[in-house]
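Of the protein chains in this complex, one is absent; all others appear in place.
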Amino acid sequence: MKFTVGQIAQVVGGAVEGDAEATVSSLAKIEEAGPGALAFLANAKYEPFLYTTRATAVIVSPEQPLRQAVAASLIRVADPYSAFSKLLEFYAQATRVGKRGVEQPSYLGEGSTIGAGHYRGAFSYVGEGCVIGENVLIFPHAFIGDRVRIGDNSIIHAGAKIYADTIIGQRCVVKAGAVVGTDGFGFAPQPDGSYKAIPQIGNVVLEDDVSIGANATVDCATMGSTVVRQGAKIDNLVQLAHNVEVGRHTVIAAQTGLAGSAKIGAFCVLAGQVGVSGHVTMPNKTTVTAQSGVGKSFKQEGLFLQGSTAFDFKQNQRAQVVFRRLPELEQRVAALEKSSPAPDKP
Amino acid sequence: MKFTVGQIAQVVGGAVEGDAEATVSSLAKIEEAGPGALAFLANAKYEPFLYTTRATAVIVSPEQPLRQAVAASLIRVADPYSAFSKLLEFYAQATRVGKRGVEQPSYLGEGSTIGAGHYRGAFSYVGEGCVIGENVLIFPHAFIGDRVRIGDNSIIHAGAKIYADTIIGQRCVVKAGAVVGTDGFGFAPQPDGSYKAIPQIGNVVLEDDVSIGANATVDCATMGSTVVRQGAKIDNLVQLAHNVEVGRHTVIAAQTGLAGSAKIGAFCVLAGQVGVSGHVTMPNKTTVTAQSGVGKSFKQEGLFLQGSTAFDFKQNQRAQVVFRRLPELEQRVAALEKSSPAPDKP
Partner (left out) sequence: MKFTVGQIAQVVGGAVEGDAEATVSSLAKIEEAGPGALAFLANAKYEPFLYTTRATAVIVSPEQPLRQAVAASLIRVADPYSAFSKLLEFYAQATRVGKRGVEQPSYLGEGSTIGAGHYRGAFSYVGEGCVIGENVLIFPHAFIGDRVRIGDNSIIHAGAKIYADTIIGQRCVVKAGAVVGTDGFGFAPQPDGSYKAIPQIGNVVLEDDVSIGANATVDCATMGSTVVRQGAKIDNLVQLAHNVEVGRHTVIAAQTGLAGSAKIGAFCVLAGQVGVSGHVTMPNKTTVTAQSGVGKSFKQEGLFLQGSTAFDFKQNQRAQVVFRRLPELEQRVAALEKSSPAPDKP
């Protein structure tokens, strides 16, 4: 994809200063841009880069003064950040998610329907009785089991596996290699110490605007549904066990794990590598720092938790500081004991 | 799948009270059931739900008294829980793992044999010289390398990858996206600080009744075998490194990792996000709590470990409690020092 600076200016409704025939083929930050790149300047702090950037063109505001010579062509437009954001989306669309049509071989099971404007990559598999909306992209090697429903404008990336009876809303993204709806880890202990698998017949429901990260795993419910509510964003390699519920617009960073039946509220933020025990309830707007372990339910909204097991962040921070000088603290106690007048030391 | 209440009653050998023509199409817990669902009541604690449930039908015992009006049809049977369990298995069989036959295109390498009653999904790959037993289900996108052996009644889920020379027993389940038998992380440091890969030529052995979770990884041995013994259950996103051994009927929860040559005994329970260092030996019946790190070998059976690094659970719990008030403890020491008569404070 190559465009002239003049063409870009037309798209964003801007005016060119400099070479309108220069061509750009990528988008970059002004401080990192090289030849052929288009950058933008919206924050005055970055102005010095305007005079040193190797970008071929830079989008700037109409008022941007030029205090030194500028090598790049300029495109002047009222809101440089918004103009650049539009170009970013256009670029992503053109290079990453603009696929349409059906590549062969691909598999479409009996009784399954799929709306207009879709993409089904080669080696993608759609089982029987599925109902798939419009403009849905199904990348190569994606597996969609029987009776799955997927809403409009959702994207199922390469090699994602969506098991039978899963329900996926609109504008959802399931990234490459994610597994949604496989059997949970449910085993009944037997008298001899062995385990017997408990049939898992529930499903997974992803509401609208949910994102599931690459190689993440979301188990189906034993009965009923494992639910990820509207707008929740789940990062790579996260584990959501059977019957978990994740609240609206909650963000869960990479490698975090929620054990069976944990219920996380809305607008929560769980950082990376956090663990949440089974059946724990977490209220709305809870924040948990990285590597923390939440072992019990909390009731108050807006808590900020840290530690394994987790408690109040500030209290944890203070305890951490003393932890580092524990050897010295112990020596101080020993010194006090030595000088103590008490005859009945422990 | 729709059945009348009368049909269900026949299957479980029960007697109908109420509308035998009502139809049910799902199974649910009595407290969560909606119209069209069949539930059960086995525990007296749940009896109040019998009078409020929206389930279309409920399985109850012959002796169950009715203290209020019940809207649902009832199926009376001697052991409601067992009857319901049978229906669960039947439902799972019918909707999830009842596939048979071969979908095309699928790949079967030269010299490979597969027993009667199997399923090979579209885009499944079986390499050369494999010996696969009866009633084995191989879901779409599963990869089975050369010379792999799989016992009767095992299930290889969508997109699971079984590398060359792996041996899988009977009634094993390898869930979606799991990788079994790929090269371990073996590198020889070179004089210049770089690393050279050490050829990994061993394999993985999964004994009978083993379950491997979605997107879990089990590396092959450098030489010899990485072994998961009979009945062990491994959850999603678990890492078992080269030459690891997991004992019989041991359970390992999600996101736990065992480093190279770690040997875990039988009947152990490792909770989620646990780490076990390389070459560590863990005796039978060891329990390790979530997020713990086992950095050394233990000898006594039946230990209950916590912490990173892990030691006795109760001792760790007590230390955790004091950890939270470390700042106060330090202040108390400072106060003692201030009032101490000793002239030779440290």
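Points to keep in mind about this one:
Labels A and B are assigned to the chains in the order they are written; within every chain, residues are numbered from 1.
As a convention for this text, a contact is a pair of C-beta atoms (placed from the backbone, for glycine too) under 8 Å apart; a residue touches a chain by one contact, two chains touch by 3 or more.
Please read all numbers here as calculations on a predicted model, not as lab measurements.
Only one residue from A:Gly129, A:Gly272 or A:Gly295 touches the chain missing from this view: A:Gly272. Interface note: of A:Ala42, A:Val102 or A:Val333, the residue touching the hidden chain in the full complex is A:Val333. For the chain left out of this panel, the touching residue among B:Ser112, B:Thr182, B:Ser211 or B:Thr250 is B:Thr182.
From the set B:Leu237, B:Val288 or B:Leu303, the residue in touch with the chain omitted from the display is B:Leu237, counting the whole complex. For chain A, the residues in touch with the chain missing from this view are 27-29, 32, 85, 88-89, 91-92, 95-96, 103, 105, 121-123, 139-141, 157-159, 173, 175-177, 209, 211, 213-215, 231, 233, 235-237, 249, 251, 253-255, 267, 272-273, 290-291, 308, 320, 323-327, 329-330, 333, 336-337, 340-342, 344-346. The chain not displayed touches chain B at residues 105, 107, 123, 125, 141, 143, 145-147, 159, 161, 163-165, 177, 179, 182-183, 185, 187, 193-195, 197-201, 215-217, 219, 223-224, 237, 239, 241, 255, 257, 259, 273, 275, 277, 291, 293, 295, 308-309, 311, 315-316, 318-319, 321-323, 326, 329, 331-333, 335-336, 338-341.
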